[in-house]
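Note that one protein chain is taken out, while the other chains of the complex remain in position.
As written, the chain order gives the labels A and B, with residue 1 at the start of each chain.
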Amino acid sequence: MSPVGTQHYLVVAGLMFAFGALGVLWRRNALGVLLSVEVMLNAGNVALVAFARERGQVDGQALALFVMAVAAAEAAVGLALVVSVFRTRRTVNLDELGELRG
Amino acid sequence: MSGLLYSLQELVASNPLVRAGLLIGFSLALVLQIVPVMIWLERKLCAYIQDRIGPNRAALFGMIRAGGFFHTITDALKLLTKEDIRPVQANKGLFLLAPFLVVAPVLLTVAVLPWADDVVLADGRRVPMQIAQLDVGLLYIFAVAGLTVFGILLAGWASNNKYSLLGGLRAASQLVSYEVGLTLAAVSLMVTFETVKLEQMVTLQEGWRLGVVFQPIAFVIFLVATFAESNRVPFDLPEGESELVAGYHTEYTGFKFALFMLAEYVHMIVSSVVIACVFFGGWQVPGLPTAELKANIVPVLRGGLVAGASVSILLAIVCLRRYLVGPHRWKDRGDLEPAFWGTILLVAGAVQIALAIAGVTRIPADAVPWLAAFVQFNMLMMKAGFFLFLYLWVRWTLPRFRFDQVMRLGWKMLMPIALANIVITAAVVTFGGRIFS
Partner (left out) sequence: MSAHDLVFWIFAILAVGAAFGVAVSPDPLRGAILLLLCLFSVAGLFAWAGAHFLAAMQVLVYAGAIVVLFVFVIMLLNLTPRELGRNDLGGAQWLGLGLVVVSMVGISAVAFNAKAAFPTVGKAAGAGGTAEIGSALLTTYAAPFEIVSLLLLAAMGGAVMLVKRDQAGATIDAIMTIRAKIDARTSRAFAPDPLQPDQHGPPARQQAVAGPRSGVDDTDARKPGGTV
């Protein structure tokens, strides 16, 4: 087994991103979709950190911090939306939410 | 004997894993052994504040009661042997997981506590007296302590009980709110000390230049926030017995309940040590930086031993007077107890005087750094002990806050004051000159 390098991190990031994307596509539950989106964002962070480490710069890590902050904002607003939708429609099932109701 | 000690010293100095392992054992043992003492003190102190005596019955050999200290051990045994009830509808996995999620993070936080200054050996190698010297120091404590919120939320949810859920949600919102104030107060500290590492903050505080002198507002905010973070009165609404039965740990019995209590007390101890380190100089002996401490180790040890001896002999006189003269209330072998303690204290006092007179002068030069570390550790324990006493004192003095009062204090008072403190600190440091350069 070769010593761990950037490529290992990129494979991990790729797998995580793929699973996150699959979760977004598969799950019929708005909360589950938001969870999967968080996984995707983390995958991006892993890739950023790997490149930052390889080049010896902190720019990748600073960018990862910004991604983290944006993810926090997105999670907050997304959850607020889910709560608000649940109040009126009493469901978070995406199949039912997708139907326009008069 | 000295050969064994030398080889141990060599092992510790050369192998970082051995050093870390020994320090982990030491830190965990220390923290976990202070918990029973804290529980005992809490009950006794509570009693004396409320003008009564408190638990004083559990005895060894029918005689040694030690002021009710063994009640803690009996309580622990009782908790361990109680039936482990699980509500039928509760989520089994989460119910089991929750206590561990509360205990594990607080035990992890002891990893960055500096127990003493680096021990500098004769050949110049430094042996740090903390488990891990992390780059992020104080942030590690905040990050890991923030994970206790999960355990509490899951405990409230998994109990399948309205009151537990309410208690869990309230506790979680309280913890999250005061985390904000705590972190902001710590930010102004980081601006003052120009470092995030806990051990550097302690090293910089020499003499009178303590953290509390430069950041009094941050000290107050930090203190209040740690009270809230440990769910201690006046912020213990989530586990208030008169409000929510027992809040998020209503449905927990036996060992799992003991884990919740353990987590609370360990959190208290770690917070006291952190406050002592960051605001009051930690292991710094006032007026004696490490080098001077090592140079004057003999008078310092002598003074400490004499003080200890005088306290021991004073207590011995009190005990023996009680045995010889005082009212014998137990009417059984318990009346012999003052004699027992009196003789032990007399012997201890005599040993300390003997050490002060003769033993202290014959310290080998290699042992001096370790003895200096020992003195510094005792200093830290005294300072942390004062804050632990403060925790207990406040608990039995102040009434409990209502939940909306708790939220208002956290968001409307602590957070803006902490933010203003950061701005003022930054302005002073930028325009007035750096404090610790």
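Here is the rule we use: a residue touches a chain if its C-beta (ideal position, glycine included) is under 8 Å from a C-beta of that chain, and two chains touch if they have at least 3 such contacts.
Only a predicted model underlies this, so the values are computations on that prediction, with no experimental measurement involved.
Residue positions on chain B in contact with the hidden chain: 94, 134-136, 139-140, 142-144, 146-147, 149-150, 153-154, 156-157, 160, 162-163, 165-166, 168-170, 172-173, 176, 179, 196, in rising order.
Against the chain not displayed here, chain A makes contact via residues 1-12, 14-16, 18-20, 22-23, 26-29, 31-32, 34-36, 38-39, 42-43, 45-46, 49-50, 52-59, 61-66, 68-77, 79-84, 86-96.
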